[in-house]
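A single protein chain has been omitted; all remaining protein chains appear in their positions.
Chain lettering (A and B) follows the sequence in which the chains are written, and residue indices restart at 1 in each chain.
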Amino acid sequence: MTKTAFYNNPRFRSAFYQLLVLAAVIWFGIEFAINARANLEAQNVRFGFRFLNDPASFGISQTLISYSEQDTYTRVFLVGLLNTLLVSVIGIIFATILGFFIGLARLSPNWLLARLAGGYVELIRNLPLLFQILFWYVAVLLAMPSPRQSLGVGLQPLFLAAADGFAYLQYFGMPESIAQWWRGLAEWIGPPAVYINNRGLIMPRAIFGEGSGIVVAAFALAIFAIIGLRSWARRRQDATGKLFPVLWTSLVLLIGLPVLAALAVGAPVSFEAPELRGFNFVGGTRVIPEFTALLVALTTYTAAFIAEVVRAGVLAVPKGQTEAAMALGLRRNTTLRLVVIPQAMRVIIPPLTNQYLNLTKNSTLAVAIGYPDLVAVFAGTTLNQTHQAIEIIAITMAVYLAISLITSMAMNLYNARIRLSERV
Amino acid sequence: MTSATFVRQQLIAPSNPPASSVGTPAWLRQKLFGSALNAAATVISALILAALIWPTVRFMFIDAVWDGSSRVDCLEETVKRPVGACWPFIAAKFAQFMYGFYPADQVWRVNLTYVVGLVLLVPLLIPRAPWKTLNAVLFFGVFPVAAFYLLVGGRFGLPHVETRQWGGLLVTLVITFAGIIGSVPLGILLALGRRSSLPLLRWFCVVFIEFWRGVPLITVLFFATYMLPFFLPESWKLDPLARVLIGVILFAGAYMSEVIRGGLQAIPRGQFEAARALGLGYWKMMAFVVLPQALKIVIPGMVNSFIALFKDTTLVLIVAIFDLLGQLRAAFADPNWATPVTVLTGFAFAGVIYFIISFVISRYALYVERRLSTGVAH
Partner (left out) sequence: MKRVIGVLGLALAIGLSGQADAQTLKTVRDRGSLVCGVSQGLPGFSNPDDKGNWTGLDVDFCRAIAAAIFNDPTKVKFTPLAAKDRFEPLRSGEIDVLSRNTTWTSSRDAVFNFVGVVYYDGQGFMVRKALKVNSALELNGASVCAQSGTTTELNLADYFRANNMKYEIVAFGTADETIKAYESGRCDAFTTDVSQLYSEKLKLSNANDHVILPEVISKEPLGPVVRQGDDQWFDVVKWVLFGMLNAEELGVSSKTIDEALKSKQPEIRRMLGLDGTHGEQLGLPRDWVVRIVRHVGNYGEIFERNVGTSSRLGISRGLNRLWTKGGIQYAPPIR
């Protein structure tokens, strides 16, 4: 047996290469640290997270929690994070609905509808998202009137428009009194509470008075009741085959219980209506146009990708399944709902989660249109005011990394679960 | 001699299908007006299409202003009719959209780079063209170096042109191309590392890949622009464009490695074992047996990553690098062209450019995919 040279020994080689990697990583780390220290000193920047307790002294246009200029940078971070989560969550909900609709429309037997959906996907996927965000921002702002010409949304404008219509109809013999009566009705209804202008969508704000806790409790109770009802209905269906209208009962419960509770304690919730005073509306809550533009762009963009995911998922279900379902006498939409989609979901969910993550990461483009998300107020404004580049960018990256990791962990759990239910 | 049985000697010619089941009427009925719901879908789709296409056509062509020299020519008061796109604006800014502030007398260098790049690229994309290896070496190895010296200058008698003077489509293409050239080798190495048998190396690659895939590109660009300079020796004065390129390559490399890993996983074990049995070492096995097969499978996936990269280059405008979109927005601020239609005109122009480029690339990916799938089957 010839003896191999020690450097040809696989175990030695493996250990050697790994040591090399380790050494390189450590060397880079040390080199970076030394440089960072020298550079920070040269620029009079002190490393550390103490700046987070300094007052921010700049304003933010959308805050979900109370915020003023005297608050700290930590608060700014929280405000930004919440804004990011808000636009992401709402975007995910809308993108899913639109994406499923377009994905199924692409598979529709209707030639024109399928082409239209296909064209939508092609157009949206081949244009940069940032381009679309900037476009929507301009489009949203251009389309909206100024505060003094705000568009009222409500019954009064509708009734007034109808009254105008009747006034026109009097040329054809309709008595004028009807139009008059309509106008009176519109007056009686009162001015609308929701307005749209280029400062955003302005709505009344709910003010919770005493006893509103009971309403919230009733709402929670309704949710628990619905969960219990669902499992009972399913068990009953399994046992007797009888269907129970779960959806309608749930809706009644969800709305009815809180309303009953509110009436019982004497309507503790009042609404503060917005009012045009000076430049802008005072009072009420407002959805800023930056949010709307970002939401529309993220929704339409992600929906195009979700549509492709959905299409691929549906196509992955063997045709035999559809045919078998049809042979059993199921209708087309029932087939889709009970046979095709449940099977397609298994293929759809993993890439769908990926799209949700992408949407969350893409929400960082908010910085281009001034929506105060985490990157805009923290990695943008705060970085520029404090010059603590290393700390701020590290924190920001860590937040997104955490979101990604949590999502992929949840994904792995889900994958493990659906794998169990598969037959061998 | 009569027979009670009748046997037809000739087949009756098949009669025509009912008029309602063939030709245009049938197609219309089946595909558009099959049921009430179907008809409603058709009508609504048609309305949406009309609502989108007609104003677009009006804006881009019918109401558009084609001649002019300043904003006045694109104002409603001057033209005395609704004004659509203001194309003279694009004409006046065209050089900036294409080259940024690249000195006008040096623009030939950019054009020469484009021409050389195209001459090398087109035969590479045509499957039947000969000398693929030589072509690939020239395009991926020699061309980037040549393009670098041609565009940056400072050597061979060419005046130095700072990257700050670059802009427009030039920057978009430079970042895309450099991103591709850098991310593919990086992706291959990371993919190999992630499938390596050395645990330490594997873990390093996993962490590296997942880190860059887990953060948004914009934070990567912030990292490259504001944080990276702190980590490098003070004497290394990194050019802003170079910083951004590093960020883009790291980001794209991580995504590329996952695409390539998919290809590696698709290679049957037998291929590895056969290569080993032939006495090939790790690198030879990878270079001559595994990677050629793996990369071929993932070409469509890689091209899709390239499209994503191309679209993502727009983000550099957030760190004050003027790509096509950045240059466009800078042009919006020119008082000589401040009109109500300037912004939409610019969007229309840039949108068409972005769409054409990524649409063409995606169609090419589809073509390769079809070709490959027919080649692999049977």
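Quick note on the criterion: a residue touches a chain if its C-beta (ideal position, glycine included) is under 8 Å from a C-beta of that chain, and two chains touch if they have at least 3 such contacts.
The structure presented is a predicted model; accordingly, all values stated were derived computationally and were not measured.
J.: So one chain is hidden, and I want to know which residue out of B:A64, B:L201, B:L245 or B:A275 touches that hidden chain in the complete assembly.
T.: Candidates B:A64, B:L201, B:L245 or B:A275; residue touching the omitted chain: B:L245.
J.: Among A:V138, A:V194 or A:V287, which one touches the chain that has been omitted from the display?
T.: A:V138
J.: Where the complex has a chain not shown, which of B:L118, B:L134 or B:A333 is the residue touching it?
T.: If we include the chain that is not displayed, B:A333 is the one touching it.
J.: So one chain is hidden, and I want to know which residue out of B:P55, B:P82, B:P185 or B:G281 touches that hidden chain in the complete assembly.
T.: B:P185
J.: By the contact criterion defined above, which parts of chain A meet the unshown chain? Give residue numbers in ascending order.
T.: Those residues of chain A that touch the unshown chain are 43-44, 57-61, 69, 138, 141-142, 144, 146, 198-199, 277-280, 282, 288-290, 367-370, 372, 376, 380-381, 383-385.
J.: Tell me, which residues in chain B touch the chain that this view leaves out?
T.: 71, 92-93, 95-96, 101, 103-104, 140-141, 144-145, 148, 152, 154, 160, 162-165, 178, 181-182, 185-186, 189, 225, 229, 235-243, 245-246, 249, 318, 320, 322, 329-330, 332-336, 338-340, 342-343
Rule of thumb we're sticking to: only the chains that are shown with their structure count from here on.
J.: Counting only Cα atoms for the centres, state how far chain A is from chain B in Å.
T.: 27
J.: Can you list the residues on chain A that touch chain B in the complex?
T.: Per the touch definition, chain A meets chain B at residues 14, 17-18, 21-22, 25, 32, 35-36, 38-40, 42, 108-113, 116, 122-123, 125-131, 134-135, 138, 361-362, 364-365, 367-368, 375, 379, 383, 389-390, 393-394, 396-397, 400-401, 404-405.
J.: Along chain B, where are the residues that touch chain A in the complex?
T.: Residues 27, 30-32, 34, 38, 41-42, 45-46, 48-49, 197-201, 204, 210-211, 213-219, 222-223, 226-227, 229-234, 307, 311-315, 317-318, 325, 329, 343-344, 347, 350-351, 354-355, 358-359, 362.
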